[in-house]
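Omission of a single protein chain aside, the complex is shown with its protein chains in their original locations.
Presenting chain A:
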Amino acid sequence: MSSSDPTQSEYVTLVSGDGFEFIIPRSAACVSGTIRRMLDPSSKFSEALSGRCVFENLSGVVLEKVCEYFCYNDKNKNQTNVPDMDIPPELCLELLMAADYLDT
């Protein structure tokens, strides 16, 4: 979907509730079903037009880990031997909530 529309940039910006911005490749961010739907050009959501998604309910620490996961997923999606991703235990409940919200 990203490549089909020439007006869409290759990167998207994810903004946490406390103002941290993370710029990651669009393909990586679209691992998340929620973000993919947000950025779907046919939806005409403001996020789709601006390429900027604000998550009021995610803190910067959690969103950073989420972005790390997006890149990790994107990098390993065609591999057979996938390494483990480290998650600090104190973040795992919040990440679980975020994963539920982001549908990933």
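Please note the rule applied: contacts are C-beta pairs under 8 Å (C-beta built on N, C-alpha and C of every residue); 3 or more make two chains touch, one makes a residue touch a chain; residues count from 1.
In this text, contacts and distances are computed from a predicted model.
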{"item": "Name of the absent chain as recorded in UniProt (options \"Proteasome subunit alpha type-7\", \"Translocon-associated protein subunit beta\", \"Mannose-1-phosphate guanyltransferase\" or \"Leucine rich repeat domain protein\")", "value": "\"Leucine rich repeat domain protein\""}
{"item": "Of A:V15, A:V61 or A:A99, the residue in touch with the unshown chain", "value": "A:A99"}
{"item": "Chain A residues that touch the omitted chain in the full complex", "value": "33, 36-37, 40, 66, 69, 72-73, 76-82, 84-85, 87, 89-90, 92-93, 95-100, 102-104"}
